[in-house]
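For reference, the structure I am asking about is given below.
Omission of a single protein chain aside, the complex is shown with its protein chains in their original locations.
Going in written order, the chains are labelled A and B, and every chain counts its residues from 1.
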Amino acid sequence: MKITLTVNDEVHPLEVEPRRVLADVLREDCRLTGTHLGCEHGVCGACTVLVDGRAVRSCLMLAVQCDGRSVRTVEGLRGPGGEPHPLQRAFSAEHALQCGFCTPGFLMVAAGALAADPTIGEDPDRVRALVESNICRCTGYEPIRRAIVRGSCPGSVA
Amino acid sequence: MKPARFEYTAPRTVPEALAALADTGRDVRVLAGGQSLLLEMRLQRLRPDLLVDINRIAGLDRLGVDDGMVEVGALVRHEVFDSPWAVPGPLGTLLSLAAPNIAHPPIRALGTMVGSLAWAHPASEWCAIAAALDAVIRLRGPEGAREVPARDWFRGPFETARRPGELLTSVRLPLLGEGTGVGFIEHRRTHFSFAQVGVAAALTVRDGVVVEARIGLANCADRPVRARAAEQALVGAEIGSTLFARAGRVAADQDAAPLAEPYADVEYRRHAIAVLVGRTLRQAAEGARQ
């Protein structure tokens, strides 16, 4: 099928089999390998991307479902001038990543929520719900929680 | 694993969808939220021939209230019910108590309530609530529209009364009367695990006596269960921990038919059902305006 994905503001006309999942099309057809596959059954969240601004599991969505829609991946998180997203800085500052494999998924879950509501970092319950969305095997999560608070509330330290 | 090959169509109208679904010689599946369907396809436990993606059909995302019922369209996502104000009154509270138990936010952003009813997982939160409230499932098919009450809907694990070619268009749930107390509690091993037991309850209490009781059980049998024997044990009796414990016992012994699971044999599961029903009733009673 012919589809068009707008990924990180760039238009990608693509020819894909209906069965190809969004994650594979992003990684292989769009060559955006920052979206990782950790479980391919919707649990771990490493593959989380934003579709029309909403965080979804790109392993449980078909690329054809996204025809004409807008997708944002970790590669599209930097600002227009190439400056890092506050969450990217905060993750580093809080040592919220070790192997880095799950990191793009956590960043996108948090970035989607933050774009929808810039005050989310002020609500500990909602931050917790974000961290509870994905799996990390290295950090023990607490640094990720602190990083989301830090990245959401510039100037604050959790 | 990757999904096996299939054909895909994304109709714009319900009649177009029904036309696609009419191809009953093949394995045709409806793709709504897809959070269970695509998972099963990824595991190649399902290898459908054709997917009918209904996400581009206008109007199926309608959530409306009329006649003491809320009608939830086939494309209303789980996450809508995270908020207790999405649906008025105690039903809205009940749905918002249950919603956070469904997977996690990115899954709730896509998955749908009606899709859960179609999928009929024995541990589904929405299915337990539908059973408790005897929700009405609305379908359209080759022979026109029909409605099926939840009591006739669930036929077994992942089995429903849906006929070939039919599309679930919405579900209607009764708005619970003001003053009805609601409760929803799940018992699970971690945040990501399926519920070992889930209980939904709605209690109407007058002068300290139960007037009406609704109890739905998730993962307590091979299908969602309405705990009618426990409900009967409650109606007309004086609320209190003794009553709730007794109702829990009745639900576990008479209404539930739990199967053994890893880390939860039948003995433990019956015990946990009794405890959880008691606790959920207590939660509901606390919320009931007496």
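Convention: contacts are C-beta pairs under 8 Å (C-beta built on N, C-alpha and C of every residue); 3 or more make two chains touch, one makes a residue touch a chain.
Simple rule for what comes next: contacts and distances are computed from a predicted model.
Participant: Just to verify: the chain that's not displayed, which of "Carbon-monoxide dehydrogenase large subunit", "Multicomponent Na+:H+ antiporter subunit D", "Tripartite-type tricarboxylate transporter, receptor component TctC" or "Putative tricarboxylic transport membrane protein" does UniProt list as its protein name?
Facilitator: "Carbon-monoxide dehydrogenase large subunit"
Participant: Would you mind spotting which of B:27, B:143 or B:265 touches the chain that isn't drawn?
Facilitator: Spelled out, the listed residue whose C-beta touches the missing chain is B:265.
Participant: Kindly state which of the options B:29, B:108, B:162 or B:187 is in contact with the chain not pictured.
Facilitator: Checking the options B:29, B:108, B:162 or B:187, the one contacting the hidden chain is B:187.
Participant: If you put the missing chain back, which residues of subunit B would it touch?
Facilitator: 1-2, 4-5, 43-44, 187, 189-194, 196, 262-265, 268, 271-272, 275-276
Participant: With the missing chain put back, which residues of subunit A would touch it? List them for me.
Facilitator: Residues of subunit A in contact with the hidden chain: 17, 19-20, 24, 27-28, 31-41, 43-44, 46, 73-75, 77-78, 84, 88-89, 91-93, 95, 97-104, 107, 128, 131-132, 135-145.
To be clear about the criterion, only the chains that are shown with their structure count from here on.
Participant: Taking the mean of the C-alpha atoms as each chain's centre, how many Å separate subunit A from subunit B?
Facilitator: Centres of subunit A and subunit B (C-alpha means) sit 29 Å apart.
Participant: Can you list the residues on subunit A that touch subunit B in the complex?
Facilitator: 1, 17-19, 21, 24, 40-43, 45, 48, 54-57, 59-62, 64-65, 67, 109, 113, 129-130, 132-135
Participant: Taking the complex as given, what residues does subunit B use to touch subunit A?
Facilitator: 1-8, 10, 31, 34-35, 38-39, 41-43, 51, 53, 55, 100, 103-107, 109-110, 191-192
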